[in-house]
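Of the protein chains in this complex, one is absent; all others appear in place.
We call the chains A, B and C, going by the order they appear; numbering starts again at 1 in every chain.
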Amino acid sequence: MSLRNCRNVKVLKVAPVGQQERPDEFYEITLEYPDWDEWRPGQFVMVRPVAWPLDLVWGRPFSIYTADETSLTVFIQKSGRGTARIAALRPGDEVAVWGPLGNSFAMEPDAPTLLLAGGIGIAPFRGYVERHPHPGNVRLFLAHRVPLECYPYDIIAADVCADCMLEKTSTDLQAIIDAMGGLIREYAEKGGLVLACGPTPFMRTVQRFAKEYGARAQVSLENRMGCGVGACLGCVTKDSAGHHVQVCTRGPVFWADKVEF
Amino acid sequence: MSLRNCRNVKVLKVAPVGQQERPDEFYEITLEYPDWDEWRPGQFVMVRPVAWPLDLVWGRPFSIYTADETSLTVFIQKSGRGTARIAALRPGDEVAVWGPLGNSFAMEPDAPTLLLAGGIGIAPFRGYVERHPHPGNVRLFLAHRVPLECYPYDIIAADVCADCMLEKTSTDLQAIIDAMGGLIREYAEKGGLVLACGPTPFMRTVQRFAKEYGARAQVSLENRMGCGVGACLGCVTKDSAGHHVQVCTRGPVFWADKVEF
Amino acid sequence: MDMHVSFGGLNLKNPVMTASGTFGFGLEFAPYGDLKKLGGIVAKGLSLKPREGNPMPRIAETPCGMLNAIGIQNPGVEHFVTQILPSLPWRDVAVLANLYACDAAEFGELAGVLAAEEGVAALEVNVSCPNVKEGGVAFGQDPAQIARVTEAVKKRAGSKPVMVKLSPNVTDITVCARAAADGGADALSLINTLSGMAVDIRTRRPRIANVIAGLSGPAIKPVALRCVHQVVRSVDIPVVGIGGIASAEDALEFLLVGAQAVQVGTANFLRPDFAFNLVDQMEALLTEIGAKSLDEFRGSLQLPLA
Partner (left out) sequence: MDMHVSFGGLNLKNPVMTASGTFGFGLEFAPYGDLKKLGGIVAKGLSLKPREGNPMPRIAETPCGMLNAIGIQNPGVEHFVTQILPSLPWRDVAVLANLYACDAAEFGELAGVLAAEEGVAALEVNVSCPNVKEGGVAFGQDPAQIARVTEAVKKRAGSKPVMVKLSPNVTDITVCARAAADGGADALSLINTLSGMAVDIRTRRPRIANVIAGLSGPAIKPVALRCVHQVVRSVDIPVVGIGGIASAEDALEFLLVGAQAVQVGTANFLRPDFAFNLVDQMEALLTEIGAKSLDEFRGSLQLPLA
C-alpha cells in the first residue's frame, strides 16, 4: 500500500456506456486497484497503456470515477487519439497508472452542496456522491449536449437530488446559464458549497456567478498535462496573485476566487 | 483487376503455426485478395496495417505464400516490432497491401529443380510448388533452427520430395553446408535449376557452391526496404558489373552469378 | 474548391508535389495512382554524371521517421532527359528536376542541360553536397555559397523557374533564405533532411554505412513548420513546405504558416498511393474546416500580439 505510486495494472473490464445513442464514444474502464492507501473525489490519475508506441509520449489524465479495494474505474469520452486507444483496450491489457494525483473537492457533510457538471465533467461526481456521508445534502445539475444515457446520471440521481438540461441550441445554452446563475445564487444565499467540473467556458460561467453572488465555489480545471506530477510546468494556471501554479498538483480543484484561467 | 495495386484489405484469418514448439512466433495471415490479375512465386507484397501509428513509417515486405481468387496469405515469423504488430492483427482489421512486387523464381517445368530454403525462407516455396506443373521434378531442402512444426514443411512435402536438416550446433551447420554442396553439385551436373531463399549467409553459401559447380542458381535477397516500388533506393545490391540495383524491383530473385551481396 | 496554385513562375493544378528522392522518377508510382492528378513531381536528384551512391546499408527506421544516406544514386542528367523524361506525362503534371552538384560551375552546367527541356517545369537546387574545398561544410550551410550557386543556376536556367531547397542544419535558416533570394531564386523549398545517426548496440556499428544520414518523416514536422514560418516572414519569394507531411492536416499546417504548396517525402513510403489520396483529402479538409479558398486560408495563421 502506498500514498501514491506508479503501477502497471491490468484492465479488468471495458464497459461501453450509452452506445445506442453514441456508438463507440463513452466507456467505463475498470482497472486493477493500484494499491493506494486512499483517494479522494476530485483527484485524478494519469493513464498510459504499457504497449503504447512512442508516437504519443504522454499519459492521459482522468478523474477517479469510483474505486473499491480491488478496482479503480475511470469514465472516458473518446475525443482524440489517446482516448480512442484507451477505449480500445481489452481486459488483460496492461496500463501504467500513476496517482492518486492532485487535490480534491471540498467536502462539508452538513453543507448544502451543489455539483455542477458540464458533460464528461460529471466523472468525478460519481465518487463524490458515493463518498458523501449525507447525500441528502447534495444536489447535481448536469448540462449536457449528448443524450443523458451516455452519462452516469441515473446512478448519481439514485442517491442525490438531480436535474439536467440538454443543450441543443443557443437558446438552450442561455437557459442553462440562467439556471446555473439561479442555482449558484441559491447556494450562495444558503452558505452552501458549489463544486464544478466541465469544459473551460462552463467553468468561467461558474466563476463569474460565484463572484457575482459571493458563492463558495470550486472549479476543476482541465489543462493539457505532460507529467501529472508537477514537474513539467506545462499545465499551469494563474493563482489570484497572477503567479503560475501547476493544475496537476495545486489543482485540479481551485476555489473560484483564487484562480485565473 | 489490375496488374499491380495498393489496396486496403481486411484480415480474414490469423492462423498460428507450430505454437506448441514456439509460442507466438509463426503465423499464417490471410487477407482479402487485392484483386490482382496474377502473381508469380517469388514475388512479394508490402504490408502496412491501416491503423499503424506513425512510429513505424515503412510497410514490411513478405513473400507471397499462397493465394486464390478470394484470398492472399503470407507466412510470417515474428522478429521485431513490425512483425509483432502484424502477428497481433485480428480478423476484420484493415491492412494496406501493395503488390505483387518484384520478379519471380525461374520455372522450367521439365528441369530438375532444387529448392533450398533457410528457415523462414521456405515461405515463397509453398506457392512455387503449388504452381509447378510437374512437382515430380521439384525437390525441397530445408535447413532449419527451430522445430519443423513451425514451417509448412509437411504441406510442401506432400507434393514434392523433401529433406530437412536441423541446425543446433556448429557441427550441424557444417553438415548442412556439406549437404547443400552435394545437392548443388548434383543439380549442376544434371543441368537443373537451384532456387534459394533464406538468410544472407545461407545465400552466400549457395552462391559460392553455384559458382564452384557451375550451377544455374537463383537467390532471393532480403534487404531492408523503404518503399518496395523502386523509388527510395534503400534496398539496393550490386549487379555483376558493380552497379547498384534495387532488390525490390530488379529482384528479389537474382541469378547467383549476376549479383554481388 | 479551386486547388490551383500559381507562384514563382510555376502553375500547379493543386499544391501537392512529391519530394525528390522519395518518388523515384514518378513512373514507379504509376500503378498506384494517376500521375496527372498531382500538382507536381520533383524527380530524384540528378547529377551531371551517373552516380552509384553510397554503400549499403543506406536506410534505417527511427521513431516516427527514417534516416537515409542514398548518396544521390542516379543515372545522370543525360539519361534522364533522353530516356526518362519523354515517358513522363509532363504536359499534364509539372515535372521538376532536382539538381545536385558539388561546385557552382557544375550546377550551372546541369541547369543548362535541363533548361533546354520542354518537359522540365522548374529546377530545384539541392545544395546538400559537402564542399570539400571549403572544409566539408555543405553548400547549403553557407549563405555565400548558396547565393553563388543560385546565381550560377539562374544564369543558365533560361526561362525555367529556379527553386532553392534549404537545409535545416543551420543556425539561422532565414539568412540562407535571403542568400538564395538575393541570388535570384524564384522560390524556396524547405526543409531537406536533418542531420542524424543511428547505431546498433549489438553489432556496435552504425546502422547506416555512411554513419551520418538524413532524418525525415513525421518526427521532423515541427522543425519543418518552424523553418517555413521563419522563412515566409523573412523573404518575399514563395515558399514550398516539406517535412514530415503524413496527412491532409499536416499539409494544411504548412499552408497555414504561409507555404504556397507542399512536397510529400517519406509518406510516399507509408503507402504508394499516399500523394494521390492527399490531393482529395486536402480539398475535403479545407472545406470541412470552413476555409473559403486556398488563398483565404494560406498564411492566415493568427499570431499572438508580441
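Rule of thumb we're sticking to: contacts are C-beta pairs under 8 Å (C-beta built on N, C-alpha and C of every residue); 3 or more make two chains touch, one makes a residue touch a chain.
Being a predicted model, the structure only gives us computed values, none of them experimental.
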Looking at the full complex, which residue from C:S20, C:S47 or C:T62 touches the chain that isn't shown here?
C:T62
So one chain is hidden, and I want to know which residue out of C:P206, C:P238 or C:P272 touches that hidden chain in the complete assembly.
C:P206
I'm checking contacts with the chain that's been left out. Which of C:G8, C:G24 or C:G196 qualifies?
C:G196
In terms of residues, what is the contact footprint of the unshown chain on chain C?
55, 62-65, 67, 137, 141, 169-172, 194-199, 201-202, 204-206, 209, 211-213, 215, 217-223, 225-226, 229, 244, 246, 249, 252-253, 256-257, 285, 289, 300-304
Touching the absent chain: which residues on chain A qualify?
2-6, 48, 54-59, 96, 98, 223-224, 226-237, 242-244, 249
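By our rule, only the chains that are shown with their structure count from here on.
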Can you name the chain that lies farthest from chain C, using the mean of each chain's Cα atoms as its centre?
A
When you average C-alpha coordinates per chain, which one falls nearest the overall C-alpha average? Tell me, please.
C
Find the geometric centre of each of chain A and chain B from their Cα atoms only, then give the gap between the two centres in Å, rounded to an integer.
54
So the centre of each chain is just the mean of its C-alpha atoms; given that, what is the distance between chain B and chain C in Å?
36
Scan chain C for residues touching two or more other chains and write them down.
63-64, 218
Touching two or more other chains - residue numbers and ranges from chain B
54-56
